[in-house]
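Removed: one protein chain of the complex. Kept in place: all other protein chains.
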């Protein structure tokens, strides 16, 4: 159980921190103000030019595509990526993800943000050479962006068997129909491709075919966003925030036709792909949340020492020190739990870390919400405004109690595996 | 300890519910969509016409200015207001406030929304005849709106003695300087007047004058918003939401001069006024939050019965029923606590209800946050969007953990009074 | 919704407080020391003589059997009981129960303790004249004590249909078999009679008889403890405490034969009786817990002001004042909730207060545990010892999360009724 990053990863972490401290943070305040201004007066979905400048700088510093997994990166690590020519383990990447998590722009400008990393990983693992050439390479180069379309507005998507969208092979085409939402990334003008998940046939036909078990009923297919029949119906706010220029959209697919060559892995393989995709993705999300919580705690401490009320720094009033201590304890525990899950994933793959990945998915957003909420409270009214990055951080963490499966589903997984030790079938 | 409303109040409550159910709710969805559209394409601060229509209907139904307090309403109840010609007690008004709380528009269109009710109450109790004629009457008529400017961005305003703004008498004028924020209401184009609170003299002069104790150092003064030197610097988002067309602003006051006749009660009387102003205001806020929590619980139950996952209605999965039960219990306890505070206020005035008013200020937002958060969670991703009024409700409740004094200050009041029973001086 | 006690009840509450303050509390410390000594050196189940002295004094002061319910007390109120000749409503009795709850001995010496009150109420409502003469009168006189035997060790008794014990009529006898535990009261040497609940026939016969629905399968019968076949197997500790001289026992019943005249109400009527028995009993338990929590908070405050660490009274360290405030808020809310349930019971009977009684059963022990745990903590190690009545209070409150139905069952009732508002069948 060794959670220490390799020397190379430790060096990359340090360099990531330096990049964020020296390059990103100094422009982040102005970026956010410009974005707010653009919201009032222009098109908030037009990425501000500073983003491309920061991307160039990240690439120049060798801090580009650091998420590339050791196991699957292959030649792409050297061509597009991580300094040193090979990918990183989950344990190695974890502190880097944490370092980026406290910054609004860092994940994006280092080409390390969701959902693109997950989509690129899918292409790395399951893509054909053609798929890789057409979509993976420009994604790795940061030239285009992608979306992941799975959740649907009309059903409880926590139960994947509720899914109603279809991706049915007709001859050499796949016909795609359905309505998806919370499709992260579709707001960005560079977003060109969606990984779409749907039933391989109509529900009636599937019911009638006992040969297809419920884990082989779904297909993943690459759908270019400019395909006829694809319509971004609207962009959705999360607690009032749109997360421009990435955004989360509601997208309809009406008789969209793409070549069968766009199918990932094969018809009915979506579950297997999703399983593999989500493990590392959840590690990344959780480590970024830990970075966010660290940012919030640092701000809470600084505010607590700077502001004075009733003759004392706020930190010395009432239970504030206890809350600071509890925040520190909660962050440490959460980080160790994520490192543990990362290590389990590294040493034994997703099936070895089923409970652990669900554990962090439950524990880390909860922890982050608690810490950030305290930081908001100690900042007074300002903590709820956009003068501080706390309200945005809270919203981010809150969304992760639902994204990639609600808490309750992950608690169910953990409980099932726990009870399984004593003979429970499920 | 009788919490039953009078028959007249029970009738008004019923009529309020009917008005909301039959008139307000049917247009609220469209209102919110139009407002969202206006945000994207126009000026979100321009009130939509339906508001005036609803105001007229509320007035026609005798559901106008129901907040008017029995004790202080005097002739104004008959002239502007509550059906029946006199004001209501806090216990009587409480269920009406609750009924309005679940609706986005009801408080506004019934002329029962903060901060106007608090400002009108101050004018009722402390206003001169001139002040009443000039400001109170158009406010009661719903022709203009008002703001309350107390909190400051540069200090911990939870400690009122930190206040730095000044309202100094020079001859027959008051010179007003300072910067305020979270000035609710300044976004509305009809907002004409601010109740401003500031030091009666420079901090240095006050320090040098031992004759003025710290509870007589502040003055409240009426400042028309079109006075030279008043500038609305910006409107502030709360968790990403601007609460149009009311809004919360940051306002600077630079050498603003108003007649001494605009002072409320007298120089140095601000604390006494604030004390009286805040008791009923907190009752109103808390009862509206209870209405909000009831709305959230109803939606959670309906969603829990309608949506199906893993073969069952969501309500029957995992701990959802326990959470529904806990929400019901929490709401009941919160309502009873507010009624108790209202009753204490009615029978003995603000000094009789110091602890009770602080108790509800701590307990009710906490409860509402818990209930609404559960409702968001059971709605899945949609719960965080603006498809449901839950994210807005959460934000509203969260802000009330800070507005009118943060939790920690109110806990301090409750603890001081508790320890005082055993001889603690403070 | 009027929670004010009648003037007579208010007077009885005052007199109860005076009795406890002037008579009971002065001897309670020595009583507990003597009991501890008797535990080490003698028979802890022998009631100490002071109990009879206090009973006599309570009776002399007219503070005897105050629990007698207005609705059912009839002639017995005048003959055995409450000063003034009639019983009290639940709202009237609530503050008296609270006053007794903070004292170890008061409920016992005022003949107001569980399970005797519940058993006496059953006899009042369902007893024949013979049953009343034989058992109710000596119980009301405080000459004998009683037990209630329902829970069984070998099944999950939270589901009453799991019950395995039987009480089968054979000719003019009832044959009683089974094993019960948590039979409160059986430790007392004066305990003479058990209210026993069992299946009216063997499970097989009941299964075979579709005419008997599951709410008419159980019978309640009076079983004298000296009947052949009744054996107190052992007395059970609760968190290490035996609660002498009352005690909670495991009792086996082997072919015990009692006359059919001992059946209460009739064969198969146990559910109906239990329903009525438990409503008021839960009010009493909960109000006593509130008294216990008030006692704990008072001790926490006094300790917080008296003890000094790091140069300050403990109350002024860290979050202690916040915890004191939260305790005050929690107690107020809990008391109001119980009064609300009592009022609902008074105005509409048990069916009118199903949710409310379950609400308090969940909320009040939780609250009490929180408050008492804080009081233990602020007392340091001593708080866990028997130098203070806190460890005993905690244990008492903890047991009430299970006694009379675990939290989870009561949450289920509240949720069922809540969801029923929206059409859920169950």
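Annotations for the structure displayed:
Going by the order they are written in, the chains are A, B and C; count residues from 1 in each one.
Keep in mind that, in the parts below, a contact is a pair of C-beta atoms (placed from the backbone, for glycine too) under 8 Å apart; a residue touches a chain by one contact, two chains touch by 3 or more.
The structure presented is a predicted model; accordingly, all values stated were derived computationally and were not measured.
Only one of C:16, C:113, C:131 or C:157 touches the chain withheld from this view, namely C:157. Considering C:50, C:78, C:212 or C:241, the position touching the chain not shown turns out to be C:241 (whole complex).
As for the chain not pictured, it touches chain B at residues 318-319, 321-323. Taking the complete complex into account, residues 1-4, 297-298, 301-302, 304-305, 315, 321-322, 324-326, 328-329, 332-334, 336-337, 339-340, 355-356, 358-359, 362-363, 408, 410-416, 418-419, 421-424 of chain A touch the chain not shown. The chain not displayed touches chain C at residues 151, 153, 155-159, 162, 181-182, 236-241, 307-310, 314, 317-320, 376-377, 380-386, 391-392, 394-395, 398-399, 401-403, 406-408, 411-412.
Assume only the chains that are shown with their structure count from here on.
Greatest Cα centroid separation from chain A: this falls to C.
Remark: the per-chain Cα centre closest to the mean position of all protein Cα atoms belongs to B. Taking shared numbers over all numbers used, the chain A to chain B interface scores over half, which places it in the same class.
With centres taken as mean Cα positions, chain C sits 53 Å from chain A. Taking each chain's centre as the mean of its C-alpha atoms, chain A lies 38 Å from chain B. Each of the following residues of chain A touches two or more other chains: 318-319.
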